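One structure below.
Only a single protein chain was left out; the remaining protein chains are all shown in position.
Per-chain numbering from 1; labels A and B assigned in written order.
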Amino acid sequence: MALDSRQKAALFAAAAAVRLLLFQAFPLLPDRLAGRVELSTPVSSFKRLQEGLYLYTHNVSPYDGGVYHHPPLLLPLFSLLPDASHHPFATNLLFTAIDLLSAHALARIADSGHAAATRLFQSPRQGLRWSTAAIAAGFLFNPFTLATCMARSTTTLTNLFILTAMAKACQGASATFLLAISAASYLAMHPILLFPPLLVLLYHTRNEKLQAAPNAWAFTAVHTLGLVLLCGTLLLVSAILAGSWDFLEATYGVRLLLPDLTPNVGLWWYFFTEMFDSFRDFFLGVFWLHVASYTPGLTIRLRTQPLFVATTLTGIFAIFTPYPSVADAALYLALVPLFRHLFPLMRYTFVASAAVLYASFLGPAFYHLWVYAGSGNANFFYAITLVWSLGLSILVGDSLFAALRDELDVQRPELRDKEVKRI
Amino acid sequence: MALLATLLALRKDARILKIPPFLSAFLIIVGVAWLLVLPLNEYSRSTYVSENALLPGQVHTYFTGSEHNVFRAYRHEVAGLVDLPVQQRTDKLSELLRASNLKVATQKYTYTPSGRNISDENVYAILQGPRADATEAIVLMASLKTMDGEHNYSGVALVLALARYFKRWSLWSKDIIFLVSGDSTSGPQAWVDAYHDAHDPSTIESLSIKSGALQGAVGVEYPAGPWGHRYDKLHIVYDGTNGQLPNLDLFNTAVNIASGQMGIGCTLQRMWHHRNSYQERLQTMLRGMLSQGLGHATGPHSAFIPYHVDAITLVTVGDGWHDEMGLGRTVESLFRSLNNLLEHLHQSFFFYLLLEAKRFVSIGTYLPSAMLIAANFSIMAIALWVQSGRPQEPIPNTAATKPAPKSITKDAAKDPDEKGKEQEQEAVEKPLEPPPVVVTKDGATAIIPAALLQVSERPLFLPAAFVVIAHFLGLIPLAAFNHIPVANLHPSFLLAANLTTLLPLATAYLLSRFNRPTPQESTLIHCFSLLFLGMYLSALATLNFSQSLIVGLLTAPLSFVRRSSGSRLAAKLQFALLAAINPVMVVYGATYVGKVELLHVLVKAAEGWHVWGMWTQVVVWLVWWPAWFSGSVVVALGLF
């Protein structure tokens, strides 16, 4: 069900048209969306990027104001574009292009068919899948993706590199995979946790491509070294650009230590506003350990389905990282349809989608009550972010269950269609 | 999870599909019944002042004696200036305020909603608290015209007299701003917008002097002429724009002072004679809900509330024995209470329904009624979704649950006798559906966005596109009614009434020419529109409870109409019912019943959009109308 070029051109043209039309028809909308806490976090906000850009073009260190937390390399890139507050068109075009490229990468992943069938694992339901066009359209016309694009959150860029890394891993393209994953890690740090499962995926695809198994240890060593080298190079270039290594504290330091407790859709900010200072470091450690612990666990358990592991990890990032936004959820929701064959095994999709939908309407309403009307308080909004996270985590948990059930059908065919209970 | 599993097991049962209409109707009935019991003593509470700092009525008031003569002199001055040209009037008012040793400034403003020109000038003066730090301020205001369009002689005179009187006290901990606005709603709106720098400087002048953060505002309307008039009661008006309410503590303080300290009766929502019976309580509550649901500005205070400044307006009503000094002393005591405040009124007292001046229902008690009505739509949406997926698949049997062969037989056995009319009709369509190769499995719960295109068993593209387009269509009348000049408003309304009634018919006819949508698709259109409606209404219930409830009740029939397959008569009846609850027709009918001029409503609505920042039309055209339109098209499809 590969995407033919005419269909693809039509789809991408429609998606681009919708975006540019929205940008043109509602010129105030992008700035308004960029100010929404659901879409823009301190580490991805376009407004902060503009602030950093201003300082940068005025020869002041962008990290001096304590506002800018994006990595430094974004600055020279965005300085190529005309000032977004007066001539937004080029910026709009760029973000539209980022979305289209992401969709392109997503289409590549769907085309590869690695979601349902890998070298070591053939799902018994692998015939059940959606067409590439549907999956790409699902990403491009998802309101969450649209809103993220309109808000010009830099998470879109991270998402692009994550999707590209997955696509390259599916294609068995080592060099570009390494480039993409290191770019994603450079931009947002946590995507580095996707490296192990995607490396396994790459190993499988290389194996298929070369018709011979490369030495696993050498393979791992070479690629890990490549990743370290590439990330190191990016950081080094950044350090040269920023003039010192101080940027590390303002970018990755902020992501790690959570000094900015601006509300977002995640679970961390409220917890840490209530935290006694003496426990802060301990819980930061625990929370991060929790996020990181999924990678090895899932990679080992589901080593035959590495793409599913990577997808599940993006879902976990959308829930458990310190500064998640709707953009992260959009990435996860873009990847989930790849696993159409698991849907019959999932049991709580309606509950999950209802929770996510209701949260996305009630969230802004409660935020309004808290911040503007003054008749609510922070607990209102936090309650809704809890529902949001609950919805996503039900989806993650349920899809995990479905994947394991699917695996069981292969290992124990006699159990197929029998009822199982989670104990 | 165990509960969920039980529910999931239940959904395999075909009988489950028969329940939702009854459940929906039950929820609506319970929701309405819920409202009706609220006025009972068991469900409402007596009001109390929750903020310790207010100390209402604990001060002696001294606005009396010789101040009475000062007041009368001011009243004659005001009577002389109301008919002067704006510039002279402003100069005169400024002079009067300046004579009391206050800092005075003016503000010109111009609004042009629906081709009308609303322009006037505000005059305001700031009394700086002698020992205060100028970080907070409270506002006393009177507009030259009352909400009913009368001259507010005594109200303005009272503000002038109190300005002079307050200036002599040294105990103000906040600045006091005295505002005399040109008219009762747009004047305060222009002023408060400019105070918070949220105005358009090209049409509204910026304020030349300001004070600290506003903590409260009190408006006075006392339309007694130069020879005075003794009144019976104080009517306390408290609704803000978009149905946002001031903190109940402010209302309670005013009632406490007026009735407790001054002996002036208080009334609300135009209930002039309230004997505290069940009917009157219910009537007060319903009037309050209607006013809240309309979301309009009800007085000079309304503009303040969206800025989180608690505000009320005191209006004198009736013939009685209370004189202007009583009102003056009430305001004095109220300002002494506000002066005691240490922080913004913050107790959780922003959501309430008042039954009379001293009895209220709090949000926890009344919210379920609106939520139940919103939930009815969600339940029907789910039911329609399940139904849309049912006919062409043997059984929604997941691989993880039951062996397939057994369930097929079971379902086949149940199919004919257990399903309603709608399903029978769809059963006829069954052979037309694609072969069951693709549709062996249940995807009944895949509402993930990726499903927006036609993919497998459910043709989602047309329904989703239809519902989205219906919502965008609503933008056209929204824009039109906010920009059409006054002269054309009435004809355009009649045009809209005709068009909106015919549009579903035309759409259904056109669609049926292409043999689309299929019954399954029309069920999905219905499902999506109800799903969106339910979601909007539950979100709206948290922002404007009454509006959500009113729209919910008026759209309730949408849950029960169906595309009829058999009898044309059923379709015609259903369509006639829907035509009657067309939003445009409802507005028309409401003006007829309420004896309000339709043009007045339309003009005020446009003014609300441009001046007050009112969102009611958005709800009407982008929530209510698309839901109605989708439902009507589904019904009209049965006609062709």
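The rule is short, and it goes like this: a residue touches a chain if its C-beta (ideal position, glycine included) is under 8 Å from a C-beta of that chain, and two chains touch if they have at least 3 such contacts.
By our rule, contacts and distances are computed from a predicted model.
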Practice prompt. Pick, from "SAGA-associated factor 11", "phenylalanine--tRNA ligase", "Exosome complex component RRP41" or "Peptidase C13 family protein", the protein name that UniProt gives for the chain of this complex that is not shown.
Written response: "Peptidase C13 family protein"
Worksheet, complete the sentence: Touching the hidden chain, out of B:S170, B:S202 or B:Q279, is B:S170
Response to the item:
Answer key for A:L28, A:L80, A:A218 or A:L289 versus the chain not shown reads A:L80
Response to the item:
From A:L93, A:I192, A:V222 or A:V237, the answer for touching the chain not displayed is A:V237
Response to the item:
Of B:P130, B:G225 or B:P491, the residue touching the omitted chain is B:P130
Discussion item. Applying the definition given at the start, please give the residues of chain B touching the unseen chain.
Written reply: 52-53, 55, 58-60, 129-132, 169-173, 336, 339-340, 342
Fill in: Hidden partner interface residues of chain A, rising order
56-60, 64, 73, 75-80, 173-176, 178-179, 183, 237, 241
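The rule we apply is simple: only the chains that are shown with their structure count from here on.
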Item to complete: Give, as an integer number of Å, the spacing between the C-alpha centres of chain B and chain A.
Response: 38
Item to complete: Please name which positions on chain B make contact with chain A in the complex.
Response: 1, 4-5, 8, 244, 306, 308, 344, 346, 350-351, 378, 382, 398-404, 441-456, 535-536, 538-540, 542-543
Item to complete: Enumerate the contact residues on chain A facing chain B in the complex.
Response: 125, 128, 130-131, 133-135, 137-139, 141-144, 333-334, 336-337, 343-351, 353-354, 357-358, 361-362, 364-366, 368-369, 372-375, 405, 409, 416-420, 422
